[in-house]
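Below, a portion of the complex is reproduced, with chain positions unchanged.
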Amino acid sequence: MTLSARNRIAGTVTSVQTDGLMAEVVVETGDGQEVTAIITANSVERLGIAVGEEVSAVVKATEVMIETE
Amino acid sequence: MTLSARNRIAGTVTSVQTDGLMAEVVVETGDGQEVTAIITANSVERLGIAVGEEVSAVVKATEVMIETE
Amino acid sequence: MTLSARNRIAGTVTSVQTDGLMAEVVVETGDGQEVTAIITANSVERLGIAVGEEVSAVVKATEVMIETE
């Protein structure tokens, strides 16, 4: 199974908060950066997402913006 | 100026390809992961995005998915 | 700090509702049009978004659709 989404950032889940229909999942990457995902509570349960698990944060390239300083 | 978008992944631009209205920008993070952004060619020009520059890839949390193995 | 997102609509916050992880922020523009944003409650708190504040609603161009009559 391969997905067209270009971005797949590997890391470890450091926080999962579920509230009603939605959930907030925080993933810490190898160099200590954090990626936060808002997904459905249904997906957290279905995939068994939990603190300490190795996952990837996946993002379609058209959803990424660039910020310069 | 502060933006509500939760994800800001710092890195160095390693590739900029412009074609017509659109552009593809690749950013390499500190631990060697790549993030690809599709933005407008107009924004690449307006922000002066170029290879070697330090930028951040910015993503709204609702656009991030989680993949488990 | 400059962001590649093309759309930045200035206005005044007229409503902020927070419920669990999510928040709904309504911004009224100069000509009386309303823009509604769903962002995380965390961002509302982090940015101190409150009624009466001058803010911009920011949208990536790839997220905008056009409707004709």
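Which chain is which? They are A, B and C, in the order written, and residues in each are numbered from 1.
The definition used in the following text is that contacts are C-beta pairs under 8 Å (C-beta built on N, C-alpha and C of every residue); 3 or more make two chains touch, one makes a residue touch a chain.
Model, not experiment: these values are computed from the prediction.
Chemist: Taking the 3 displayed chains as a starting point, can you state how many identical chains form the whole complex?
Modeler: 6
Definition applied: only the chains that are shown with their structure count from here on.
Chemist: If every chain is a node and each touching pair gets an edge, what shape is that graph: line, ring, star, complete or other?
Modeler: complete
Chemist: Take the average of all CA coordinates in chain B, do the same for chain C, and state the distance between these two points in whole angstrom.
Modeler: Each chain's C-alpha centroid was found; their separation is 22 Å.
Chemist: Which integer distance in Å separates the CA centroid of chain A from that of chain B?
Modeler: Distance between chain centres: 17 Å.
Chemist: Quick one: chain A and chain C, Cα centre-to-centre, how many Å?
Modeler: 23
Chemist: Hunt down the residues of chain A that sit against at least two other chains at once, touch-wise.
Modeler: In chain A, residues 24, 36, 38, 62-63, 65-69 touch at least two other chains, as defined above.
Chemist: State the interface residues of chain B toward chain A in the complex, per the touch definition above.
Modeler: 5-10, 24-25, 27, 29-31, 33-39, 43, 47-49, 53-69
Chemist: Where on chain B does chain C make contact in their complex?
Modeler: Residue positions touching the partner: 1-6, 37-40, 42-44, 46-47, 49, 58, 60-62.
Chemist: In their shared complex, at which residues does chain C touch chain A?
Modeler: Listed in rising order, the residues of chain C that touch chain A are 1-5, 19-22, 40, 42, 60, 62.
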